[in-house]
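A single protein chain has been omitted from the complex, and every remaining protein chain is retained in its original position.
What follows is chain A.
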Amino acid sequence: MVSRPELKAPPEIFYDGVEARKYTSSSRIIEIQAKLSERALELLALPDDGVPRLLLDIGCGSGLSGETLSENGHQWIGLDISLSMLDIALEREAKGDLLLKDMGQGLGLRSGVIDGAISISAVQWLCNADKSSHEPRLRLKAFFGSLYRCLARGGRAVFQVYPECLAQRELILSSAMRAGFAGGVVVDYPHSSKSRKEYLVLTCGPPSINTELPKAKLEDEESCSGDESSRDEENQTVSISDQHRPRKKQKTTKKGKGREWVLKKKEQMRRKGNAVPLDTKYTARKRKARF
């Protein structure tokens, strides 16, 4: 079971100094955040003319996602509710401007000035009522309403979300639609439990070609990395004689599963988004008997 920070404490309390510190020290978190924001930027589908845009990073936290935006040359404004996270962003010398703001209170930006918005793992926080005055439905409405107003016509907003259940996704989507957005959910690696990622892609303005949803990623395209790992396996010498194996395994290996079975399994793993070596003539071939 993946732990859900939303269930522990409100964001401004959960992301205290200790939790925020993780976002500078853990290379794993940094790598994941960078990957997510790169994909979000890709889904944003900004026109490819080299002109930097003014983007919004909602729930910018320590500015990890903003870094990706800066690397691509864009100017950005980031907002977050946790001061500790923003302090970390200052330490990391985030290039964008930072605002301490609660997205559930509305964004408070002028109309039609923002070219696009991204948000990494933040919107699901809106579904919680952390104070007695909080009403998730109203907070979502205030958020999406103000976002719709401040986006330029045809501008897109991409949210990477971890909805807890079907009802939560419904709630977020329906509030977005009610605010006037068109769009839907793009699910990357839908068959994998680990690398499955959901992106809410919303477009501002009337439906057009732009509002068509981009394609989700199904397979891991990094086949080169798969190649390497297969080579490593060949180099290893496997020295387990049959006698040392548990009895159960002895039986199955005697029979063998055959090439067809291996190919089927590899295909399954690929659909889950795992790195799988390429299929070659060596795939599932029997090892030479060694003495």
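To be clear about the criterion, a residue touches a chain if its C-beta (ideal position, glycine included) is under 8 Å from a C-beta of that chain, and two chains touch if they have at least 3 such contacts; residues count from 1.
Please note the rule applied: contacts and distances are computed from a predicted model.
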**Message:** For the chain not present in this complex, what protein name does its UniProt entry give, out of "DNA-directed RNA polymerase II subunit RPB3", "Ribonuclease H2 subunit B", "RNase III domain-containing protein" or "Multifunctional methyltransferase subunit TRM112-like protein"?
**Reply:** "Multifunctional methyltransferase subunit TRM112-like protein"
**Prompt:** Of the residues listed, A:Gln75, A:Ser195 or A:Asn274, which one is in contact with the missing chain?
**Reply:** A:Gln75
**Asked** In the full complex, which of A:Leu100, A:Ala167 or A:Leu278 touches the chain missing from this view?
**Response** A:Leu100
**Request:** Decide which residue listed in A:Ser65, A:Ser146 or A:Thr203 touches the omitted chain of the complex.
**Result:** A:Ser146
**Fill in**
Note that chain A touches the chain not displayed via residues 50-54, 73, 75, 77, 79, 81, 83, 86-87, 90, 97-102, 105-110, 112-114, 131, 133, 142, 146, 150
